[in-house]
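Dropping the structure in here first, questions after.
One protein chain omitted, others in place.
Showing chain A:
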Amino acid sequence: MSKRLFVKGNEAAAMGAVEAGCRYYFGYPITPQSDIPEYLSRELPPLNGEFIQAESEIGAINMLLGASATGARAMTSSSSPGISLKQEGISYMAGAELPGVIINISRSGPGLGGIDASQSDYFQCVKGGGHGGYHIPVLAPNSVQEMYDLTMHAFDLADLYRTPVMLLGDSVIGQMKEALIPNPRPVRELPAKGWAVRGKSGAEQRVVKSLFLGDGELEAHNWHLHAKYQVMKEKECISEEYETADARLIVAGFGSVSRIAHTAVTMARAEGMKVGLFRPVTLFPFPEKALAQAAARAGKVLVVELNTGQMVEDVRLSVGAAAQVSFYGRPPGAGSLPSPEELLEVIRKNYEETAR
C-alpha cells in the first residue's frame, strides 16, 4: 500500500490523470480549479508531456480534440462559465467519438455568479450541454480519494466507449484536503485505437469527423451513439448506499452535499429514525435500477441538491409511482451550504410525514 498523502481534491484529480497515463493538458485558469493546471504545468514536462495554457477555453477544448484524435490520453479542466465555452468542442468530440477527460469544478451561476460550491450545472453536464442530443458519462466524486480514483476511471471509460467523459465537482470537493492513497492505476483491458490519425505511412486512410452528409448516414450514426448509451446504462452505473436496507426514508444527493447528508443521516439514526442515504456516483448513466429498488423498499425519497431542483427529475423518472419524492434545495452562493444540523431538521420533518 502506498503512503497516505494529504492533498487537495484538485491536486488528487491531477495526480490521477498522470497515473492514468495522461501526458497532454490544455486549459485556461479559472477559480476554483486552478490547482489542476498548476500541478500539471509542473509535473507533465518532466514526463515528456505537454502543458499548454491556451488563449481561451475554446482553444483548450479544441486542442484536446486534436490530441485525442492522435490516440493520446489528454485532458482539460475548467469551471462552469469556462465549461459553457467548451460546449461546442465537447459536442464535436461526442460526434466524432473522441475520448478525452474534462474536469468541471463547477461554481455558482447563472452568468458570472460567484465562486461558491454549487450543483446548478447538473442539467448542463448530464443532459448534454452542447447541441446534437449526445450524452457523455458524468462522474461525481465526493472525496479527495475519489477525485483520484474516478479521474483514472474516467480515462478508461473514455477509451472503452470512445467518448468524452466529465468529472463534476465543486469548491468543497476541489479545495478540501483529505488523505489520499495514490494507488497504482487498475489494469483494464481496453480496445486498440485503430481509428487514431497518426500519419498514413502507406496504410489505409483514417478519418475522424463529426460531419455525415450521406443519405441516412447521420441517422445511422445517431442510432449507433444511442446504442452506446444503452450499453453504458446497462454496465457503467455506480452508486453508493448507506443504511438503506431498513430505511423508511432515503436521502438522495451527489457530490459535496452527499457528505453533509451522510452526517445528517448518522445523526438521524442516533435519534432512532430509519433513514438511509443513496448517492449516485455516475450521474450519466444515472443509477436508475439501484435507486428504484431502494426507493420502493423505503416508500419515500428526499432529494437534496445545491440548486433549485435538477437531479430530482431523474429521481422521479427512476422511481416512478413506487415512492413519494420530495425536494430540499439550497441554491448556491456565499454562506448557502447547508449544515448537517439543517439537513437533520429537514429529514425530521420528512420522516414525521412518513409516519402519519
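FYI, a residue touches a chain if its C-beta (ideal position, glycine included) is under 8 Å from a C-beta of that chain, and two chains touch if they have at least 3 such contacts; residues count from 1.
Keep this in mind: contacts and distances are computed from a predicted model.
This figure omits one chain of the complex; the name its UniProt record holds, of "Spermidine/putrescine import ATP-binding protein PotA", "Peptide/nickel transport system permease protein", "ATP synthase subunit b" or "2-oxoacid:acceptor oxidoreductase family protein", is "2-oxoacid:acceptor oxidoreductase family protein". Note that of A:177, A:274 or A:316, the residue touching the chain absent from this view is A:177. Only one residue from A:219, A:234, A:271 or A:341 touches the chain missing from this view: A:341.
Interface with the hidden chain, as seen from chain A, comprises residues 4, 6, 115, 172, 175-179, 256, 259-260, 262-264, 266, 337-342.
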